[in-house]
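Only one protein chain is missing; all other protein chains are in place.
== chain A ==
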Amino acid sequence: MHAVDSPATAPPAPIAPSTPDKPTARVRRRRRPQWTPLFLALPTLVLLAGLLAYPLGRMLVLSFQDMQLRHLFSGATPPWVGFDNFTQVLTDGVFWGVVRRTAIFTVVSVAISIVLGLGVALLMQRVSNGVRVAMVIAMMFVWAIPQLVSAQIFKWMVDADFGVLNYAIDQIPGVDFTNHSWFADPTQGWIVITTLVVWAGIPFLAITLHAGLTQVPQDLREAALVDGASPWQTLRTIILPILRPLIVIVTTLSVIWNFGLFTQVWVVRDSKPEQEYQTLATYAFTQAFGRNEYSLGSAISVITVILMLGVMAFYVRQMFQIGDVD
């Protein structure tokens, strides 16, 4: 979960693959024995197996058992229950409410992040060098703050009794926000959480997309300008199509990260999220570690993975199509 949580640890998205390398790579592969690349990849494969495959396998096994606290303490094998956990989860209306909420949050937050990220990237192209450097530095600071810390800071800022946000709004004449609770109404609460997620997500998107924008040939833009295209037309018909592979990739990554939303909700709701604030990740965690229904939590996680794969299949197909066009 954590591996995909943090944008800071993610590899930078590759920028449009450079085609000249491809033939040489193929030639090399034909000449050398097959085991060299395998050997070189071995440490990675071992790490992946240890850190991803093993826990995933255990989780899968667990989701078909009924593990309780006493099995955890004694180390005894929990009884097998077949598909009971899955039936229980899938027939529970609360679970589907959580799925819907997570999906809506993902769509909304990713859309806002991408639009704002692209906006900032376009702005970076227009401003002078000094301002651009200042923007990058400011965004690096945002990027460098651990999620836990930024969530804690947001929590304090929107606190009803001690928060600076209510205080600041209160200073507007005629407005009374004393003790206003930002979380009594889930819509407002989710606006706060979405703001936090988008705010933390923009630096990665803006910097990556800005890097992509530098690949847009200047003469194409000039030609568009000469042909009398408006800036909006230039954006739609020239810049966006060239950026498309990159946008697909950053959207995919954002979907993965935001779909697994955990830390922000967890911290902002004081590690006891109400029903209206449960996402798939917090719901699985609450079941598994809050109520010690480890198997139920595992089943929820397995279903989450399957749902994610369903969503991702679409993007993976898109990516292959883009590759074909290239």
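In the analysis below, contacts are C-beta pairs under 8 Å (C-beta built on N, C-alpha and C of every residue); 3 or more make two chains touch, one makes a residue touch a chain; residues count from 1.
Convention: contacts and distances are computed from a predicted model.
Can you match the unshown chain of the complex to its UniProt protein name from these: "Aldehyde dehydrogenase", "Extracellular solute-binding protein", "Na+/H+ antiporter subunit G" or "1,2-phenylacetyl-CoA epoxidase, subunit C"?
Of "Aldehyde dehydrogenase", "Extracellular solute-binding protein", "Na+/H+ antiporter subunit G" or "1,2-phenylacetyl-CoA epoxidase, subunit C", the absent chain's UniProt record names it "Extracellular solute-binding protein".
Which residue from A:Gln125, A:Asn179 or A:Gln321 sits in contact with the chain not drawn here?
The missing chain is touched by A:Asn179.
For the full complex, which residue in A:Ala160, A:Val216, A:Ile242 or A:Met308 touches the chain that was left out?
A:Ala160
Touching the absent chain: which residues on chain A qualify?
Counting over the whole complex, chain A touches the hidden chain at residues 68-70, 72-75, 159-162, 176, 178-179, 181, 183-185, 270-272, 274-275, 286, 289-292.
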